[in-house]
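There's a structure below that I have some questions on.
Right, chain A next:
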Amino acid sequence: MKNGVPRGRMRKHLYNVGALFRGLATVFGFMFMRKPTIGYPSVKKQHAPRFHGLHELRRYGDGKERCIGCELCAIACPANAITVIGAENTPSDRRSPGERYAARYEIDELRCIFCGMCEEACPTDAIVLTPRFEMSDYRRGSFIYAKDRLLVPPEAGVGTPPDERPGGIPADLGEVAEIKSTTDIDKGYSATYRGQILKTQRRGLAG
Partner candidate 1 sequence: MSWLLVLIKSALLLFVVITTFAYAMLFERKIMGWMQLRPGPNRVGPWGLLQPAADAVKMLFKEDLTPSTADPLIYKLAPFISLVSAFGAYAIIPWSEPRPGDIWSIGNVNAGILFIFALTAIGVYGVSLGGWASGSKYPLLGSVRATAQMISYELAMTMSVIGVLIVAGTTSLAGIVHAQQRIWFVIPQLIGFAIYFVTAVAETNRAPFDLVEADAELVAGFHTEYSGLRFGLFFIAEYVNMLTVSCVATLLFFGGWNAPFGWTFIPGIVWFILKVLFFIFCYIWLRATMPRFRYDRLMAFGWKVLLPVATLNLIATAVVVAVKG
Partner candidate 2 sequence: MTLFWILGVLLVASAVFVISQRKPVYSVVGLLFHFAVLAVFFLTLNAEFLAVIQIVIYSGATLILFVFVIALLSSGVAPFSVGPNRMPKAAIPAGLIAFVALALVVYGILRAPLVNAPRAATTSIPGAVGAPNVFGSVADFGKALFTTHLLPFEMTAFILMVAVIGVVALAGETTPFVPSLRRARIIEREMREALLRGGEE
Partner candidate 3 sequence: MNEAALPVAIVNYIALSAVILFIGAAGVMLRRNPLIMLMSIELMWNAANLLFLAFARAWLNNAGHIFAFIVITVAAAEAAIGLAIVVVVFRSAQTVDVDEVASLKG
């Protein structure tokens, strides 16, 4: 016996035939085991609370946005998925407690690798990754999440996910003005195209 295999040609053959039947028995036993499969659309898996899923922009208790438009998340992002364009708060329109707020905040979820660096980079804990993961859609353009879908609505408190708010996600995302301004959904998504638009817009805002 060497490694459990008997010596000799005939005995080895017999051993192999036995192995066939042991294999069959193993597989037969598998038939009655509990199946680890989750019936996904009807039964959903509960992810860990710190699972890296869809982002959300949070607020303070008084309803002010946490984001101060510092762009640290955009700089930290290894996939260049985040675009932030800040603007000054005015006394009449205070969006955030600081001097600036994010006039435009967009995350391209197709580029995002869900690493959570944005979360770590954020000085005010504004951007967080929620455990939600169901974002599929037929149009590439709809994967660019702007503030309207990222920001927790004021009436929902500080951290309720946007798609649980009373109105839900707008039915036709293509008509959301914010996205329309940066991408042409009908033409299809183009990162370069979008980048160019953003660059000119940023230049315009800066100048």
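Observations on the model:
Please note the rule applied: a contact is a pair of C-beta atoms (placed from the backbone, for glycine too) under 8 Å apart; a residue touches a chain by one contact, two chains touch by 3 or more; residues count from 1.
Per the selection procedure, all candidates are chains of the complex that A comes from, given by their letters.
Treat the numbers as computed from the prediction; the structure is a model and nothing was measured.
Of the numbered options 1, 2 or 3, all belong to the same complex as chain A, but only candidate 1 touches it.
Residue ranges on chain A touching candidate 1, taken from their complex, read 20, 23-24, 26-28, 30-33, 35-37, 39.
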